[in-house]
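Here it is, the structure in full.
Only one protein chain is missing from this complex, and each of the others stays in its spot.
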Amino acid sequence: MSAGWSITVGELAQLIGGRVVPAAGEDQATASARALRGLAGLHEAGPADLSFLTNPRYESQLASTRAGCVLIASERAPLPHAAQLVVPHPDATLAQLVARFAPPPAQPPLGIHPTAVIGERVRLGRGCRIGPYVVIGDDCELGDGCVLHAQVVLGEGVRLGPGCVLYPHASVRERCVLGARVIVHNGAVIGSDGFGYATVDGVHHKIPQIGTVVIEDDVEIGANTAIDRARFGRTRIGAGTKIDNLVQIAHNVEIGPHSIIVAQAGIAGSSKLGHHVTLAGQAGIAGHLRIGDRVTVTGQCGVTKDLPEGAVVRGSPAQDFKAQIAQEVAVRKLPGVLARLARLEQQIAGLLADKEPRS
Amino acid sequence: MSAGWSITVGELAQLIGGRVVPAAGEDQATASARALRGLAGLHEAGPADLSFLTNPRYESQLASTRAGCVLIASERAPLPHAAQLVVPHPDATLAQLVARFAPPPAQPPLGIHPTAVIGERVRLGRGCRIGPYVVIGDDCELGDGCVLHAQVVLGEGVRLGPGCVLYPHASVRERCVLGARVIVHNGAVIGSDGFGYATVDGVHHKIPQIGTVVIEDDVEIGANTAIDRARFGRTRIGAGTKIDNLVQIAHNVEIGPHSIIVAQAGIAGSSKLGHHVTLAGQAGIAGHLRIGDRVTVTGQCGVTKDLPEGAVVRGSPAQDFKAQIAQEVAVRKLPGVLARLARLEQQIAGLLADKEPRS
Partner (left out) sequence: MSAGWSITVGELAQLIGGRVVPAAGEDQATASARALRGLAGLHEAGPADLSFLTNPRYESQLASTRAGCVLIASERAPLPHAAQLVVPHPDATLAQLVARFAPPPAQPPLGIHPTAVIGERVRLGRGCRIGPYVVIGDDCELGDGCVLHAQVVLGEGVRLGPGCVLYPHASVRERCVLGARVIVHNGAVIGSDGFGYATVDGVHHKIPQIGTVVIEDDVEIGANTAIDRARFGRTRIGAGTKIDNLVQIAHNVEIGPHSIIVAQAGIAGSSKLGHHVTLAGQAGIAGHLRIGDRVTVTGQCGVTKDLPEGAVVRGSPAQDFKAQIAQEVAVRKLPGVLARLARLEQQIAGLLADKEPRS
C-alpha cells in the first residue's frame, strides 16, 4: 500500500473496536505504541506493516511473521514478533481499513470527456465520470455517480443504477439493465446474443435473441466474462452476487442473490440457481437445471442434474461430495483390487478342482 | 417482445401453414380469433402471448401454461388454456416469426461515423454501417451491407463478405477473411498469433505466425471467443458452423461445416474436425487429431485420440459414451465392491484353513 498514512496499534484498536495482545515479552503500552504504515501478507510483512490471518492455511506463518501487528479472529499465545489485534471478522475489518487507507482509485475526471459519443435522449445522473472514447447509445439512462472508463460501450436503451463502475472495454448491449453499484471489469460483455438455433435438415437457423439481461444491485462481474441476453424474457443475476473472470452465463439463466461464481465456471441455458450458491473455478452447470439455495459445486465439477438446497457436489458428472470422495479413494485401490480378485479366482478354482474329484 | 404488432391465431396459421387445435371446450372459430401480441416461454406466457414447445423437458408445462397459443410439433389432447398451432419444426417456425416480428436490431446508422478511422485503399460495399471509433486498416474490403458496431478493429488487408455483423470490441487481425453473413460478438478475436515456440536450452523462442484465419459463410462467433491465425496456411471455420462464447480455437485448426461448438470448449493446434460435429460446453480436443463427421463430444469431455464418424464420447479422457457410462455406474458401486472383496477373502481364507488340516 502506498505511503502517506501512519497509525499506532492502539489507535487502530480504538478505531475498529479490537483488543491488543502484545508480542512475547512485550507490555501493553509498547504494543499499542507500534506504528503501522502499510499492509502486507504474513510472509511479506515487516515491523511497520499491519498483517492478517484470514485463511487458516497460513496459521503456521504466525510464528515467523515479522509484521508489526496481525488482525486475527481469536487470541493466540503471544507471538514471537507481532502484536495481535483481535476482531470478530478480520476479513471484513481488513476491507474497511483498506477502503479507508488505500490510494483513491484511478478514474476519469468528473464530467464527460470531449471524445465520448453520447446518443440522443441520454439521461446522466449527477457526478458521473465518462472517459475517453466511451460510446453511449440513444435512450440510455445512468444513475448518479456512474464511472465509465475509456472505451466502454453502452448499446441503445441501457439503464445503469447509481454508482456503477465499468472498466475499459466493458460493453453492455441494447436494453440491458444494471442496478446500483454494479462493477464490471475490463472486457466483460453483458447482453450478447444467446446461443440458440433451430436446426432443419442439418442447417442451423439463428433464433433471434430478443430478451435482455438484468443485473441487480451490488453485483461484480469479472474481466472478459460473458453474460448472454435471453431468447425472450430476461437473464438475471441476483443482488450481491459476485462473478469472477472468464465466466460464461448463457441465455435465460437466473442466479439468486449473494452467490459466488469463480473464474472460468460456466452455466448453460435456462438453468436457475438459488441464493448463496458457490460455483468453484471451471465448474459447469448443464442447461435447464434447478440448483437449490446454498449449494456448493467444487472446482471442475460438472452438474448434470437438479440439486436440492445445501447440496455439496464434486466430480464430473457431479455426485454428493462424500460419495464421490469415497469412490475416488476406492478407485485409487482399484489396481490392487484387480490383483486380489485374480488371486481369489485362482484360489476358488483350486477349491473347486479339489472338490470335484471327491464328489 | 416489444409491442406494435398483433395477429390472430388463425392469421398466424395461414401465414406459417400450421393447423389450429382449440383449447379444451373451445370451438375452432374462437381459437382462431385469439389475438397474439407477444412471445414468451410456457411458464411466463399470458393469454396474449404465443409460446412454444421445442424442448421435451418442458412437456409438463403444457398443462399449466396460460399462453394464448403454443407452437408444437405434434398435436396433444386439448390443453386447459392454450390453443395449439401444429407445425413440423416449431424451432424453425419460431425463428422465422421472431425475425418477422422482433424489434429491428440496434445498429449504427447507414454510412461511416465521422470518428471512424479508415485506412488507405479500403473498399466498402453498398449499405454498410460503420459505427463510432471503428478502425479499418489499409487494403480492407467489405461486402455490401456490413455492420461494424462501435470500436470494432480490422487489421490490414482484412476481407469481409456481404452482410457481416461485428459487435463492439470485436477485432479481426491482418489478412484474415470472413465470408458472407458472418456474425462476430463483442470482444471476439479472430487472427491472434498461434501459440508456437521453439524451445532451445529451456528458452522459448517465438515462431512467427504468418498464416491467416478463414471464416466461411453464415458462421456465428460468440463473445470473447479467440480464434488464432495459422503458423502457415489457414485456420478454417466451415460454413454454417456456430461457435459460442469464450471458445478457444488454436492455430491451424479446421472445423467442417454446420458444426456446433458450445461455450468454453477448446480445440488445440492442428486438429481437424468434420462437419456436423458437436462439442458441448467446456469440452477439450487435444492437438493434431482427426475428429470425424457427426461426432458428439459431451460436456467437459477431453478428447485425446482420433474419433471416427458418428462417435459419441464422454469422460476425460474421452471414451465411447456407453462404455464410459457403464464404468461410471460401476465406479459408484466400487466402495461396496471393496467390502464384498474383503468378505470373499475372509471366506476363502476360512475354506482354505478348513481344507489344510484335512489334507
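As written, the chains take the letters A and B, and residue 1 is the first residue of each chain.
Rule of thumb we're sticking to: a contact is a pair of C-beta atoms (placed from the backbone, for glycine too) under 8 Å apart; a residue touches a chain by one contact, two chains touch by 3 or more.
These figures come from a predicted structure and were not determined experimentally.
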Exercise for the section: Could you tell me which of B:Ala73, B:Val86 or B:Leu351 touches the chain that is not displayed? Expected result: B:Leu351
Handout entry: Contact residue for the chain not shown (choose from A:His81, A:Arg129 or A:His169)
Key = A:His169
Handout entry: Sites on subunit B contacted by the missing partner chain, in the whole complex
Key = 115, 117, 133, 135, 137, 151, 153, 155-157, 169, 171, 173-174, 187, 189, 192-193, 195, 197-200, 202-208, 210, 224-226, 228, 232-233, 246, 248, 250, 252, 264, 266, 268, 282, 284, 286, 288, 300, 302, 304, 316-317, 319, 323, 326-327, 329-331, 333-334, 337, 340-341, 344, 347-348, 351, 354
Handout entry: Hidden partner chain, residues of subunit A it touches
Key = 1, 39-41, 44, 54-55, 57-58, 89, 91-95, 98-99, 102-103, 105-106, 113, 115, 131-133, 149-151, 167-169, 183, 185-187, 220, 222-224, 240, 242, 244-246, 258, 260, 262-264, 276, 281-282, 299-300, 316, 328, 331-332, 334-335, 337-338, 341, 344-345, 348, 351-352, 355
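Everything below uses one rule, namely that only the chains that are shown with their structure count from here on.
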Handout entry: Inter-centroid spacing, subunit B versus subunit A (mean Cα positions, whole Å)
Key = 26
